[in-house]
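A single protein chain has been removed from this complex, and every other one stays in its place.
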Amino acid sequence: MAVRVQTEDFDVGAAIDAMTRGATGIGSLASFVGLMRDHAGGAAVSAMTLEHYPGMTEKMLGDIEAEARRRWPLIDCLIVHRYGRLAPGDRIVLVLTAAAHREPALAACQFLIDWLKTKAPFWKQEETAAGARWVEARAEDDAAADRWRRD
Amino acid sequence: MAVRVQTEDFDVGAAIDAMTRGATGIGSLASFVGLMRDHAGGAAVSAMTLEHYPGMTEKMLGDIEAEARRRWPLIDCLIVHRYGRLAPGDRIVLVLTAAAHREPALAACQFLIDWLKTKAPFWKQEETAAGARWVEARAEDDAAADRWRRD
Amino acid sequence: MKLRYFAWLRAKTGIAAEQVALPDGVGDVEQLVRWLIARGPGYAEVFRERGAVRVAVNFDYVGFDHPVRDEDEVAFFPPVTGG
Partner (left out) sequence: MKLRYFAWLRAKTGIAAEQVALPDGVGDVEQLVRWLIARGPGYAEVFRERGAVRVAVNFDYVGFDHPVRDEDEVAFFPPVTGG
């Protein structure tokens, strides 16, 4: 299990190097980095505060990672998610997947961010000129997560 | 156009930092890194030499990148591909895509590596205990590339 | 039991967490929600639109028909928006 929930920034290059160092069975590494944008819904956003549910967050991210490992032959996997106050351009989340071949690495990376978006208990509050507002969940995110459902 | 064909290694973290620095409209960054594995087809591989077709390589990578930009609203995009002699664990290729939202970033990243695999004129020769052998194209790679065809 | 409220739900209840004794007649989430609504207008407002409220019992998502016991941690929050 490699899941981290932290206020500090993360170093993508260092995370990739740590995952691949000495692991010469890895042929493919996929990553996704989510960053804070300076605008949303047509309004400039000056800052954002990410709240989360300590305890449940780690459990859900661990569950999601375990599900990815069940579905694809991953050699390694990492999820890092920040919380607290962030400024535009700040990194928010990192998903990193490593496999022998590219298909499982890319599919698992997409799966992890899709499920994380709809299952990990984080909430964003944006600060705009009109005041603070809670970000609303997107229907597209539910649809993206549903693609991976197995009923 | 950001396409590089080089013998030198590349720094994934530095490439990501360069792409996102000051670009606060970027909300999502997807990457794919291909690395040299220490085994293939059941045999240990001690080294690999990547040959390419100078001139055509740059043209094809540029064409592929332009196609990705036509299909998705990318803010930025980078392809780096190495050639020459490589050892197990060495990085071979980097694909980096940046967009406001994750769907175009992830889809374009997958598209670029799928098309690059079947269209960019690179050839791998592996060195094993049994001698040197040219890597054969995989039918799965053609199938992966065909998913993106628009007839 | 421990009750927790997140994001805009917390703004309505005015508190992030509270410890309550399992009320008489409350055996599942639905009954707990009815009991909370009767406690005051802030709570009532939280549950005005049920569809917008997610529930977790002991760190797992559950439906409104899920049983609750005195030793549980029950959390209410809006659809998540991380990533």
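We just call them A, B and C in the order they show up, numbering each chain from 1.
Throughout what follows, a residue touches a chain if its C-beta (ideal position, glycine included) is under 8 Å from a C-beta of that chain, and two chains touch if they have at least 3 such contacts.
If you're wondering where the values come from, they're calculated on a predicted model, not measured in any experiment.
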Partners of the unshown chain among those that are drawn: B
Absent-chain contact - pick from B:G41, B:G55 or B:G84: B:G55
Residue numbers in subunit B that touch the chain omitted from display: 34, 50-53, 55-56, 59-60, 81, 92-93, 113, 116-125, 134-137, 141
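The rule is short, and it goes like this: only the chains that are shown with their structure count from here on.
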Rounded Å distance, subunit A centre to subunit C centre (Cα mean): 26
For subunit A paired with subunit B, centre-to-centre distance based on mean C-alpha positions, whole Å: 23
Rounded Å distance, subunit B centre to subunit C centre (Cα mean): 48
Shared-contact residues (touching 2 or more other chains) in subunit B: 102
Multi-partner residues of subunit C (each touching 2 or more other chains): 83
